[in-house]
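What you see is the complex with one protein chain gone and the rest in place.
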Amino acid sequence: MNHQLIALLTVMAPLVAFATVLIGFRSKHTVASSIVLISGLVTLVGAALLLFNGPVDGTVFSARWFVIGDHVIEFGVLLDGRTRMMGAVVALITFCIQIYSLSYMSHDPGRGRFFAFLALFEWSMLLFVFASNLLQMFIFWELVGLASFLLIGFWYEKPSAVAAAKKAFIMTRIGDIGLFIGLILLFQTVGTLDVVRITQIFAGEGLPESIAPGRIELIATLLFIGVIGKSAQFPLHTWLPDAMEGPTPVSALLHSATMVAAGVFLVVRFHELFLDAPGTMRFVLIIATTTALLSSTMAMVARDMKRVLAFSSISQLGFMLMGLAAGSLFAGFFHLTTHAFFKALLFLCAGSYIHKFGTNDMVAMGRAGAAGKMKITTIGLVVGGAALAGIPPLAGFFSKEQIIGSLHGPENLIFRIGAYAAAFLTAYYTFRMVFLILRPGIDSEAIEEEPAGSQHADAHDEDHGPAEPWQIVGPIIALTLGTLGAGFLGNRIGHTLLIEHIHHPALAEMAPAIVIALLGVVLAWLDFGRKGARQVGFIARLPAARTLFENRWFIDTVYKAVFVRLAVGFAKLMFGAETRGFDGGADKLGQGTVAAGSQMAKAHSGRLQFYVGTAFVLVAVLVFYLGLS
Amino acid sequence: MGDLTLFVPEAVVLLGAIVAFVLSVIGSSYRVNWIASVIMAILGVAMSIAWLGAAGEPFFPGIYRVDAFSQLLKVGITTGLFLSVLIAGNPGSVREHSRIDFPMFLFFSAVGMMMMVSATELITLYVALELSAYGLYILAALNKRQREGSEAAAKYVLFGAASSAVTLFGISLIFGVARSTLLSEIIATQPTPLMVIGVLLALSGVLFKLAVFPFHAWAPDTYQGAPHEAVTFIGTASKVAAVGVIARLLFLAIPAHDSLVNALLVLCVASMTVGNLAAIVQNDIKRVLAYSTVAQAGYILIGLVSFSSMGVASAIYYAVIYVPIVFCAFLVVCVLGADGSNPTKSSIAGLYQRSPLLAATLLVGMFGLAGIPPTSGFMGKWFLFSAAIKSDLLWLVLIGAINATVSLYYYLRIIKEAYLTPPADETAIKVSPATAIAAGLGMTLVLVMGIYPRLLWELAEAAAKAIN
Amino acid sequence: MTLEAWILFALVLFCIGLYGVLARRNLIAILIGIELMLNAVSVNILAFNHFLAPDPAVGQIIVLFIIGLAAAEAAIVLSIVLTVYRQRAAIDVQDLKELKG
Partner (left out) sequence: MTSSLLTMMLLCPVVALVATLLLPGRHHKAIKIVNALCGFASVVLAIVVWMQYDRSAGGYQMLEDYPWVPTLGIHYTVAVDGAGVVLSMLTALVFFTGVLSMWSLEKRVKEYFAFMAALVIGVFGVFISLDLVSFFFFYEVAVLPMYPLIAIWGSTRKEYSAMKLTIYLMAGSALLFPGLIALYTHGGIGNWNIVQLAASGNFEREFQIFIYPFLYIGFGILAGMFPFHSWSPTGHVAAPTAVSMLHAGVLMKLGAFGIFRVAMTILPEGAAYWAPSFALFATIGIVYGAFVAMRQNDFKYVIGFSSVSHMGIVLLGLNIWAAGGDAAQAGLDGAIFQMFAHGIMTALFFSSVGFIYDQTHDRDIRHFGGLVSQVPLAGSFFIMAAMCGMGVPGFASFWAELLVFIAAIKTFPVLGVFAIAGLVFTAAYVLRVFGKAMFGPRNPDWEKLVDIRVKSVAIWPRAILVGVLLLFGFYPSLILDMIRTAVAGGQ
């Protein structure tokens, strides 16, 4: 089979599934899910074929699509290391989640639609990844946003879900504007949007001399603003925690291989461009480090399991970007890959618990005996958690090592320290989560502080069927294996990315990170795991810090108070201008005319001599005027 | 003596007057009189059309000229006459015992108007002016509601007499300067300021007829108080005649036209504005139409003050198409006011349910007045405005167009009443066959001249050339 | 008398007539005012005729026409005044303001 056909099948199968289901089988759930699963399988097989025996480079398909001025924009499928690797990850994780959803969503009346949207999500992400030009990337970037909007707001009768979807869409769109403007400027600067061309230009061919200084920085910064929105970096990170209002499979997908991954992948895709903008890279580093630290602190005090995972995603995305910004394409991309596995795993585990116990609250889950009743899930949780914490030899460990390793040199010292700190916090809050579920302290203090609103869990009725049906266990096992194994694929990934020399840090280099991760675990053990622990984190004992962290540094509050109010106020102002000014003014003008007419009519008083007199006076005036001139 | 056959159209209309007179004297019924009048009016229209291409001087040299200009206007006048007679089959608003005389006055007045547009000598012109006016004065007094009729007639006649005195004063000044009353000789004279003043004063009588500000104030009152059928005639044919006279007189002062143009511009703008504004708040449909006439007179003046061949052509075009347009509106007034009352906005409410034909006629008439395509009013305005801009009067066109916008407001409100408001009385309105034919004819004329303006426009252009 | 004097005289006469039209309340008086204005015109024309015109007959003919038309006009005005009188039992111009607005 030729690559063109495989590539087209791979990227288009989900679209076919989406369209078929949406038009024909929205309410025939079994058919709908079957179609989507088949498409997922087709994609998975196709992506695997492309990954393992595809051509290393080149656009395998392109069609004239659009014209801007004199430039033809083509719709294309680009195969190279980055896209093949990412495509395979997307296909694999999506397929796992689709299987998982079979059971998870089995009682939802809208699951036909759900599967359709999943297919749309996959399709958008795939074409984003495989796009041959930046405009195509942008388009599918937007569609990824649209699909996640639809999925976050899937339970659209729940106001919180609708609000979360809206927030996600608008906040990412703010970033998109940066990306869009950056895209246009890039287009103007280099005169092409072709990914390969751009890569070549920035990789070595050199830029035209005429480019104004700072122009590349500007473009890169604008592109990065898009990433900030999409990958939920500070200061546009606040939508992601809310986004778990969607069904848990959606969260799993959103946080691992799609949506947020798109942002990072954009930087991966245009890493050459970013490397040409050192100023921007510093900026990225600052933002990424800030985000990693900030969201770790938030994760430390959250009790909603999905929320903890959401904060951890933000933090890990920060890590990826740190790696990329430090100049290591491999580190960032490696972490993106491994993270996709263990984060999907963690979410699926969380979903499994939630599905069973009907709550998102970790304390409540633990108390309900989560660890005992759901063994496989719990194993998955421990493995995923360990990977997230960076415990060797799991996936997260290697990739995180790569990132920390890339932050060498004195100029990166502060970021390295930040990375260590974030790694420590990650280990701590991950194992806080693990211990809360594994070792529920029945009489621990934590129980009294049931957080409000944690009962919004998406499982509608408790305890249906076996606790761990195969559709749920299967993906968890698969991803657990992936998490266990992915860490060793580093060389393979590097090879796929055409990176010749991968720096494998020596044990001595790795030691601090291992120690720090273990320290975090130990501290978590002391606070939550050991017998008789009060199960109140050390941070929770500092009221000021706790308030700050629990309220997510008040960032949302400030946004609501400042930006939302500003927008509403501005809208009010405009509305007032409309009703009283433009619209009201027009009405006033009309009323004025009518009033003038009324006066005019009154002047026709019916008195003949007044009429004649007026006429004569006016004629006299005119005669006088004529006489003068 | 010239070729007397050139006088045939006028003669036919004069004959119509005589026939009507004889029939009334021998005591025949109104019906007979009316049928005879319709026939004579048709003859008049036919003769005017047949004599369209005629040119020459039927009488003493220099006093009466038959040319493309006069003949086209005569077609307009006789059309107005014909349409007015056609709907007067049962003139409900005319006093019973005066009805029999009604057609005769129409015909006499029409003769006067036809002579007005042919007259090329000041005294002939004046005599024709008075001849056309006298009939109208009487007609205005024939209202069934005599109290209103008499007031309308009194205002009309006194205002008219006063302005005709001014006209005459102007004529005397022209005579004093040019020492002749023949237009051909006057035009050869170097105009002095006194002469220009004389022209302006002489114009006042025709401005009065056309109801141009400040000689307009009689119009609303007279329209309101005079019988509908009479107003139909006043509102149609006499405007055509007045436009003809103004066009002729204006050319007397061409070499010194700057200040005169400025004076007329003032009148033009004031007419449009006053007419449109005052029309907004009217409730009586006839008053609306009266004020709208004032405004329309302003539009016509736009063409005339452009002082170009095209301007005159556009004014002539507008005056001629104006006849069927206004007729459409008045036809509805006549039918609705068949009991002698004046239709108001409330009495046309729901007209559509009561008589779709009348509603459509009203719609066409109103759109024509507002200048909405595909009615001829649109083309008319377009030509007028084109002429003005050719003469660098862009701002005047702007004012005119804004005025047209304002006017749309009250035209639309009338249409709204007719089409939207539910009727108070749902009984269908009976429309006599003659009226139905008249309505169809009116609408056809309005629409055809809007969609196919070419023929009439070329005639108007020829007319404008003839006047120079 | 010079031409100017005659013209001045005619003008004064015209203005007197005009005053009558504008100020008198009686319809007949207004009619008389109009007649005065017409007569002023006649004077005017005759003066021009006498001093300036090449053919003196023209002016005289004009004036004859004016007189004739004035008479006819008077007849019509009077007849209308009569109808006014019939309706209102008065011929005060100030009463004629029912049609207005």
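For reference, chains read A, B and C in written order, and residue numbers begin at 1 within each chain.
Just so we're on the same page, a contact is a pair of C-beta atoms (placed from the backbone, for glycine too) under 8 Å apart; a residue touches a chain by one contact, two chains touch by 3 or more.
Quick caveat, the model's predicted, so the values are computed rather than measured.
Novice: Using the touch definition from the header, name the shown chains in contact with the chain that isn't displayed.
Specialist: It touches the following shown chains in the full complex: A, B.
Novice: Which listed residue, A:Phe140, A:Phe224 or A:Phe398, touches the chain dropped from view?
Specialist: Reading the full complex, the residue touching the unseen chain is A:Phe140.
Novice: Write down which of B:Val32, B:Ala50, B:Ala188 or B:Leu394 is the residue touching the left-out chain.
Specialist: In the complete complex, the chain left out is touched by residue B:Leu394.
Novice: Using the document's contact rule, name the residues of subunit B that touch the chain not shown here.
Specialist: Touching the chain left out of view, subunit B contributes residues 352, 367, 372-374, 378-379, 381-383, 385-386, 389-390, 394-395, 397-398, 400-402, 404-405, 408-409, 412-413, 415-416, 419-420, 453-454, 457-458, 461.
Novice: For subunit A, which residues touch the unseen chain?
Specialist: These residues of subunit A touch the chain that is not shown: 26, 64-70, 135, 138-140, 142-143, 146, 153, 156-157, 159, 161-163, 165-166, 169-170, 173-174, 176-177, 180-181, 184-185, 187-188, 567-568, 570-572, 574-575, 578, 582-583, 586-587, 590.
We take it that only the chains that are shown with their structure count from here on.
Novice: What whole-number Å value describes the gap between the mean CA coordinates of subunit A and subunit B?
Specialist: 77
Novice: Determine the centre-to-centre distance between subunit A and subunit C, using the mean Cα coordinates as centres, and give it in whole Å.
Specialist: Each chain reduced to its C-alpha mean, subunit A and subunit C end up 95 Å apart.
Novice: Using mean CA coordinates as chain centres, what's the subunit B-subunit C distance in Å?
Specialist: 26
Novice: Note the residues in subunit B that touch 2 or more other chains, in rising order.
Specialist: 154-155, 158, 162, 166, 220-221, 281-282
Novice: What parts of subunit A, by residue number, touch at least two of the other chains?
Specialist: In subunit A, the residues touching two or more other chains are 601, 604, 606, 608, 612, 616.
Novice: Over in the complex, which subunit A residues touch subunit B? Could you list them?
Specialist: 590, 593-594, 596-598, 600-601, 603-604, 606, 608, 610-612, 614-616, 618-619, 622-623, 625-627, 629
Novice: So in the complex, which bits of subunit C are touching subunit A?
Specialist: Of all residues in subunit C, those touching subunit A are 18, 21-23, 93-94, 96-101.
Novice: Over in the complex, which subunit A residues touch subunit C? Could you list them?
Specialist: Going by the criterion above, the answer is residues 601-602, 604-609, 612-613, 616.
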